[in-house]
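Apart from one protein chain that is not included, each protein chain of the complex appears where it belongs.
The block that comes next holds chain A.
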């Protein structure tokens, strides 16, 4: 299959179907095209939110109000959070790579409900647009933070209503995607692919989908109740009317903590695909990785209280939630152990996807260990609501999920577009990103320990060095992002043609043409082997 010239088949990029031009994308029910729709939307919003993040860092470069006042800063960190969480990382990997590769990796021609799949993209776009609109209409940009804590979110004069509705609508989209994936995995696996012959990225999507389906309705009803609180004065969360604000926090985190696993599980799935390919060695502990995804999903459902250690919940519930938080570290550590063991003794090929995947482990572990400091009752009291927390979840969400997204995009790019990016440039961009990331977020751990509170636009003089270094890191990170995106966007049309299997991967997506045809497979493959079976060179 050595194709050095342009491919000869009709790929999904050319097969327009019933409609032509832009409509062939906007009305396509092809899971690959929908995956790209999600990807492009997400990248646009990611750039917007990243610029907002950069603005916050510029504001904090020196003490005092530099480029914005306190109220603007409140609005900026709120919309930064809403976009990053609800529009980017929650759909993120599942909607982009899940849509594109789940059917291919299980040997199917599409997801179970292609029309529903397109509908969920439209719902997603409507929600995203509403989120952006909340900035410009009504009483000003919402200033509650993405967590919408009552009673403030019920009272704030800003346009919280739009933001709440946006998050509610985005939840619908998430549910429909999850539902689609569960049915797809149950019903559409190729003949011979038993559950334990399924690659591990689909496994992680399966666990993710269940969280999406079972946790998202809770945030749906909670947001609906806050909307009712604002419009009808219904009082469930308002202490003045006898309601209970802590009840809101419980309901909010019952969803929003599992949502963290909606973000991270597919990320783990992506790197689990990358390690065996670039070590040319079967994944270590296949079953343990598959089961630990489900274990994380299950235990992750019962740890939400660790966001509320300082809000006055009882001693025993704090004890219980802290204990469970430590338990959830176990399946995560199992995965890390398995990834490292997969590389051990393999013939390692240090290409950009593997660089990102390795840095994923590094950053995820820093995020995970600092998570244990936050999950312990005593240290949590000291660290709660400091920039230590900000650093922790950026290490998990950006260092974990973000870097896994970059890993995935560099891994599957030749399959998605049939072209290769500039590897040297990708390596340089990775280096800049990795350095910038750590320079940006690591100082926040230190000043957080020293008492720098989160969500403040100003700070005491003793935190100046830390903030200054962190802001420098933000610029480096941003430069890395631009370089990475430039390389990818340029190579989409101008990169050299890629072969069907440039990394010598063994999962199904590497056995078909690049880019795949509309139907993925000419004939549905019959699966006879476990998914990660590498042939020895002399076989």
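Everything that follows uses one rule, which is that a residue touches a chain if its C-beta (ideal position, glycine included) is under 8 Å from a C-beta of that chain, and two chains touch if they have at least 3 such contacts; residues count from 1.
Methods note: contacts and distances are computed from a predicted model.
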| item | value |
| --- | --- |
| Protein name, per the UniProt record, of whichever chain is missing from view ("Branched-chain amino acid transport system permease protein LivM", "XdhC family protein", "Cytochrome C oxidase subunit III" or "3-oxoadipate--succinyl-CoA transferase subunit A") | "Cytochrome C oxidase subunit III" |
| Residue in contact with the excluded chain [from A:20, A:187, A:493 or A:529] | A:187 |
| Candidate in contact with the missing chain, chosen from A:27, A:241 or A:327 | A:241 |
| Sole contact to the chain not displayed, among A:76, A:154, A:193 or A:251 | A:251 |
| Which residue of A:220, A:448, A:466 or A:495 touches the chain not shown here | A:220 |
| Among A:40, A:71 or A:233, the residue in touch with the chain that has been omitted | A:233 |
| Interface with the unshown chain - residue positions in chain A | 112-113, 116, 175, 179-180, 182-183, 186-188, 213-218, 220-222, 224-225, 228, 232-236, 241-244, 247, 251 |
